[in-house]
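Omission of a single protein chain aside, the complex is shown with its protein chains in their original locations.
So, chain A:
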Amino acid sequence: MRMTGDAADDDSSEEGDGRHTRMLQGITGMPSEAFEGKKKRKMKDDGIPELYPESEYNPSRDVVDGDGQISIDDLLNPLQDNPGFGKLRKRIQQIENNSKAIHAPLRTADQAKVERKAAYEISKKEVTKWQQIIQRNREAPTLLFDENIDLGFSTVGAIASEFEPRTEFERKMAALVSDDKVMEAYKKDGSRLLEMNTVSVEEEKDRQSRIAKMRSLLFRHELKAKRIKKIKSKTYHRLLKKDRLKTEYSKIQMDPEVAKEFAMKQERLRAEERMTLRHKNQNRWAKRILTRGLNSQDEGTRAAIAEQLQRHSELTRKMHSMKDSSSSSDGDDEDAGSDQDMGSKVLGKAIEKTMKVIQDDDETPKSGLLSLPFMRRGLEKNKAAAIEEANLALQEYKDSKKKLENSVGSEGPEATSISGRRVFGASKTQISDAGNKVKSDYNYGSSDSEDDLRASKNGNIETQRSNILQKDVNTDPVLIQEDTDNHQESVFKDFNEIVKNPGPKTTYEVSLFVSDTWKKAGNRDEKGTNVKKSAMPSGSVRQDRKDTEKEVEEDSDTDSEGQMVDRILTSGSKLSYELPSQEELIRQAFAGDDLEDEFEKDKMEILNAENPEPEKPVLLPGWGQWTHVQKKKGLPSWMLKEHENAWKKREEAIKKRKDAQLKNVIISEKLDKKAEKLHTKALPFPFTSKEAFEQSMRVPIGPESNPATAIGALNRPEVVKRPGVIIKPIQFEEVNPHEKPEERRGDKHRSKKNKGSGGRSMKKTSA
């Protein structure tokens, strides 16, 4: 149906309307008027003007035909003849009787809102019932979680009674155990049990054969083990060991678990070694051998000692190498190969390199900055020093080489391989050798490396330094060629530091120092006199009074000294009291007159120091003095005002002082920075007023000022919980909101108060 437009100009719509009415007529079998009226009304509703003008001549259809709406009756009437009409009518009547106007459904958003509101109400109710409990917990001074500790089963029987079979095996067992027959038989007597316990012959035989087989296997294995144990061939055992190690190694590599275990074991070994120092010539055997002298021992013993030391170093070395992460492997290689020929080889190499350096140094730059005369001079100097250094190193190498060839060998390098700082690279052994040489002077016999190091530390430091230098010289010849001067300078510096060849410079320094001390001594003397001067009391008016007192005291002191020196103690019976002289008495009597003035002066001084007086306003000289007029005006007003303000401030500050009203008292207002940490910087959080906080802190809670019965409650922590107690989620319980929380706590948690209320009585603070 078209609802738009003016009906006057739109005939097509009218046509459509006609069709519609016709259709309705067809369906209902009613005259078309019935429908027309409705249509018109509807059109009127929509505010559409009628087809013809509204007037008394044209009464509306409503008036003519009564109410123009279609009722259900209208629709039903034509059906009267049809079967089932009565049923239909009955239903409709029913509907009409309890008919309710159904509202149009709300928009989904509104609906959701309403639903939410309802849900909120419900959940609010649900939540608020917890509020009391939560509030109670929040306000409680302590939360106790050690109540209702259920330790579970107390007896084995209780545990066993709760047992429930779960796995297949358990179920089978349970079925057997709790078999009715068995139970019954058990209850009655044993004979039935025996009957049930029959075993077939086959089963028994089977079992026997199985056992025999196992026994024979065991026997064979035993035999084999015995045979292997009897084998004395070393190669065999070596191979066996190797094999075993191999498998172990592979296992370690494959299985992280095993690797971990291995690492743990190693760790443990190392720890043990560090603790016991078992392989560090600690046992009696090693000590005896060392006392007898290593040189007098045969090869095997020496090797054994060496091996032991090796083992010690291995066990302790890990600790070092753990620190210097990745490059430890090559260092270890070096260590491993630190036997005689290896050492000598390295030494030979070192000598070669040093020689090379010495020869290389000969070339000098012919152009550029370095060719300038003073630079060249410097270079030459440097070079000379370097060459000297290198020569020294060479000498050392040779010495150590000789020693290596002569000495018993292995112990030296080994010992040093553990020692001190690790240096990587080729120079490593050189260092150790050099160090060795120094060490050998101190104590050759013992190869106790660490102790050695300690003993000869100062010696070593020097040598090590020089060694480092040598290392530089040796390993980086290319670098040297690239920037000779730089390197050589550093060498030169270091060389100076190492006081190996005492030159004139050092002596000069010494002399300087001497003159310094002279000066210092002079100063000290002066200071001493100063001190003496300052120590003398320098009061102006008081001095004489004090002095007299002092003299009296001093005299008595000296007197007694004299007596003491002689050790004659007879004069004690004499009374040392003397009447004060007339002068002194008078002075004492009239002392008060100036004392007060003095004190006031003192007070003013201190006040001025703590609240300084503002400076007088001063103009810059010449400023504003062009004419006499300006001069007359004087200082600008703002300056004066500022000055006045400053004065006022000072006055206020002085008034605020604690001793403002006390004439004869000075109370220092200096802040003590050290004591500041004893105060809180700001109010702690929940407090808003200082008063409330300080009042809440007024009562001491320590055991010194409270009886033992009260300390526990005063110092109980916020949460009391025993370890191992599971904190269960909060549970609902009815709480009377007007009940006092303390009472509740009391009955609910029977907390073990007054635990320590034994004989300890009350204490008083005494300071």
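The rule is simple: contacts are C-beta pairs under 8 Å (C-beta built on N, C-alpha and C of every residue); 3 or more make two chains touch, one makes a residue touch a chain; residues count from 1.
As a convention for this text, contacts and distances are computed from a predicted model.
From the set "MADS-box domain-containing protein", "BING4 C-terminal domain-containing protein", "Afadin- and alpha-actinin-binding protein isoform X7" or "GATB amidotransferase", the protein name that UniProt assigns to the chain left out of the figure is "BING4 C-terminal domain-containing protein".
Of the candidate positions A:Gly26, A:Pro105, A:Gly157 or A:Pro686, contact with the unshown chain belongs to A:Pro686.
Across the entire complex, the residue among A:Arg138, A:Arg166 or A:Arg288 in touch with the chain not shown is A:Arg138. Residues touching the missing chain, restricted to chain A, are 138-139, 141, 535, 537, 539, 542, 545-546, 549-550, 553, 557, 560-561, 563-564, 567, 569-570, 572-573, 575-577, 588-589, 591-593, 595-596, 598-599, 602, 606, 611, 653, 659, 662, 664-672, 674-683, 686-699, 701, 704-707, 709-710, 713-714, 742, 760-764, 766-767 (touch as defined at the top).
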